[in-house]
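Of the protein chains in this complex, one is absent; all others appear in place.
Letters A, B and C mark the chains as written, and numbering starts fresh at 1 in each.
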Amino acid sequence: MTTPDFAALKKDFPILQTERHGKPLVFLDSAASSQRPQQVLDAMDYAYTHAYANVHRGVYGLAEAATNAYESARLKVARFIGAPDSSEVIFTKNATESLNLVAGSWGRANLGPGDAVVLTMMEHHANIVPWQMIQAEKGFEIRWIPLGDDGKLDLTELDTLLDGAKLLSVASMSNVLGTINPLDQLIEAAHRAGALVCVDACQSVPHMETNVAEMGADFVAFSGHKMLGPSGIGVLWGRMELLEQMPPFLGGGGMISNVTTDGFMPDAVPSKFEAGTPPIVEAVGLGAAIDYLESIGMDAIRQHEIELTAYAMRALSERLGDSVTIHGPSEPSERGGVLSIDLEGVHAHDVSQILDSHGVAVRPGHHCAKPLMKELGVNATARASFYLYNDTSDADALVDALADAQSFFAP
Amino acid sequence: MTTPDFAALKKDFPILQTERHGKPLVFLDSAASSQRPQQVLDAMDYAYTHAYANVHRGVYGLAEAATNAYESARLKVARFIGAPDSSEVIFTKNATESLNLVAGSWGRANLGPGDAVVLTMMEHHANIVPWQMIQAEKGFEIRWIPLGDDGKLDLTELDTLLDGAKLLSVASMSNVLGTINPLDQLIEAAHRAGALVCVDACQSVPHMETNVAEMGADFVAFSGHKMLGPSGIGVLWGRMELLEQMPPFLGGGGMISNVTTDGFMPDAVPSKFEAGTPPIVEAVGLGAAIDYLESIGMDAIRQHEIELTAYAMRALSERLGDSVTIHGPSEPSERGGVLSIDLEGVHAHDVSQILDSHGVAVRPGHHCAKPLMKELGVNATARASFYLYNDTSDADALVDALADAQSFFAP
Amino acid sequence: MSDLEDLYREIILDHYRSPRNSGELEPPAHKAEGFNPLCGDEIVVYLQLDDDNTIADIKIGGQGCSISQSSASMMSAAVKGKTVEQAQELMGSFKGLMSIADKGEELAEPTPAEIRELGDLAALRGVVKFPTRIKCATLAWNTLDQAISETQSAD
Partner (left out) sequence: MSDLEDLYREIILDHYRSPRNSGELEPPAHKAEGFNPLCGDEIVVYLQLDDDNTIADIKIGGQGCSISQSSASMMSAAVKGKTVEQAQELMGSFKGLMSIADKGEELAEPTPAEIRELGDLAALRGVVKFPTRIKCATLAWNTLDQAISETQSAD
């Protein structure tokens, strides 16, 4: 396979043709939400104009077309993440709902006093708060894998932390540090301790090859909008055996096999977990996003991002020296293209504001990881994140704009 | 104001220009999900190509534009339903999630043994199963307002049923019978008995003027996809005082004011109930749908549907006589444009199949209202439902196709 | 022949209008209920086995569309007097017939031998062009399958 021409990809993304303050838009906030190519917009438009109806319950042609489109999106997701069975793919509204589903259904049914759930200090609030909510109801213990050196987890006490735990829930990649966590080691240790493993894969599924079967996790959650798909859709993959045993999470139409005034019988997986009208056209858009990603190749995307990250880290340190700190692993191949930047003398909020005047979009704040921020001793960072449509010119624009921010604020 | 030209509206809806089996599409399944005008598709397309980023946490221009677009959709919804305070409008993924939110947050916190929730025999599963799920956890009683004559509720025992109840949850309009329930009377009686009222307004908000303040309900739920909006978005409106007291429903980013390893503090309403990346562009689409509906006027839409329903009921009985039964109120002004049809000698499934060959899209089945179907003594009906883009030619096509179905199956 | 006429062949309408083996059986006959959650169709299968595992009697109850009812009627006629093994074999070829289009393959005409074996049931092959109706056609078979497993586990 020839290397894809990443520089040419930008033209597929209409929003990247727009300008900001008369300068070309340099979009470096894909870790929060990505942009999408015309192909994805066209697929959704086609669905709305040629194949739209509510799914599953219709006999007429449009309803059948919509159902086929929705279900073939499920097949695409399943193939994309290497799911053994496409029925294991559940469509949710976002990764947050996916994680709440695990906590609310599996957690509520399986956790109680004396039990423990293990999280890490670098989790996103989406993988913390749902557990804290069920904890308040059920009274189990939450344990935290601490942060170690170079933005990585400190696994020295891993076995102790896992001892007696029922579940480990961990991000595959930190949305602040970029750290790629050692899932093999974590999953192996958790399973050895008899704990299930839930992976918050929001930051990895869009950027690298994912194979849930090889990974060996029990649940995997991610969002469509971070992987060129539309807003309004997320995915939970789970092992069929677990999903079958779990009680439903939301109740309503489409998730039952029978309802009487005395009670209801849930339908089979995945319907059991898809109450109400699902994100029909959003699923179609996600399917088209997967087609697009596959046409480029996840390994090529990963390689491109490693190179771009290496380039940007080098350029930042050459140009700004010690006045810039990049949190997380120093080795580009051990991290994703997420650069949380501290610029000496300029608050993240101001960094982002000044960068915006250069057309450079980066996100300031706690990135929904307050426990981690506290650990890092900062209350905000300016985060620049790369995706397949970024190139070295974007990294250059970032560095230039940061240098300007620094001189703007220099006393 | 001049009467809008409903016949001309069809051209705004691209999918209604398509054909089925060489015949113009006659879409009569809007009660399941409506179609959408080009204006709504354009608004979403513009958002994706000019104003997309994750909302709320960004400082740069695109993030600000996306946040403004998302929040102005909230303002539009609030104004459209007469909400006193736009913060009372919560975006969910569909009405089903809205109702699960009420059951899961308010219900879990407020219901226990000895308490009662009152439902009606004509509820959609979305307003039954969430209560049954919380009932299994908390052990309260569910009482049912029975069906009376002419597809209406039997309210003779209303006060007895409400006695000691904490909540009445009721559909404003039945999605099977078309019955418009007497909300004034129901809400007045419930409040007199000290019960809150949750209204499943899925079938009324798209079709008639709604004013939650005048209605006097405590919660109102509906979906975007039934009112010309996109899939993937729903709304819960609630009284601020209640929403403030309720615990969060889903946990994650965007719904907290602080998170530590010891616990979290929820953010203010509505953020408290909007965990994770919300349906950003879906909200924009819903806002555009509201603009479109308002440009025509909800009273005009209601009037149009009453006339069309009257026309269709008359034509059906003239052409098919006693061999056709239409469930629900016989007086068009007392019902919505939802016709659940039994055709003698032809099962609903077969009706729908044959109608499809005429390009006429109607939905067969239990319409997610199995307790009602049991009460009606049928296992499926063929449901034809009208919306603003339908006209008498659609009703004629329905009648013709039904006559054909009957002769096809005649012995 | 239009798709619709292919779906609703005369023989199907005949089984729908005059269902064979309609009724109930008293215990010790086994009873299984199946339903299609999407449309509400219900099939009840009453199954009476001989000592040598032959289907001595079968009755069908429930309500549903022409496809689910005719399929149940044809199924009952086809398996009555057959051994459980033979019935299961028949179920296999019927489900094969139904799922051809399901798997996105070419729609292959069944061989003459297969058609002979399936008898009236072969008339249902028009259903594959209407994917949502496949569940209607297979509901009776799934319910039979359930009834058979219950006889086995009861042993």
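Just so it is clear, a residue touches a chain if its C-beta (ideal position, glycine included) is under 8 Å from a C-beta of that chain, and two chains touch if they have at least 3 such contacts.
For clarity, every value in this text was computed on a predicted model and none was experimentally measured.
Under the touch definition stated at the start, the shown chains contacted by the missing one in the entire complex are A, B.
Contact with the undisplayed chain is limited, among A:I90, A:A103, A:A348 or A:L398, to A:A348. Contact with the undisplayed chain is limited, among B:N68, B:Q245, B:T260 or B:S330, to B:N68.
Although one chain is hidden here, its contacts on chain A can still be listed: residues 347-350, 353-354, 357, 364-366, 370, 373, 379-380, 408-409, 411.
Mapped onto chain B, contacts with the missing chain fall at residues 56-59, 63-64, 67-68, 256-258, 267, 271.
Definition applied: only the chains that are shown with their structure count from here on.
Once the centre of each chain is set as its mean CA position, chain B and chain C turn out to be 37 Å apart.
Each of the following residues of chain C touches two or more other chains: 38-39, 130, 133. The set of chain B residues touching two or more other chains comprises 349, 353, 364-365, 370.
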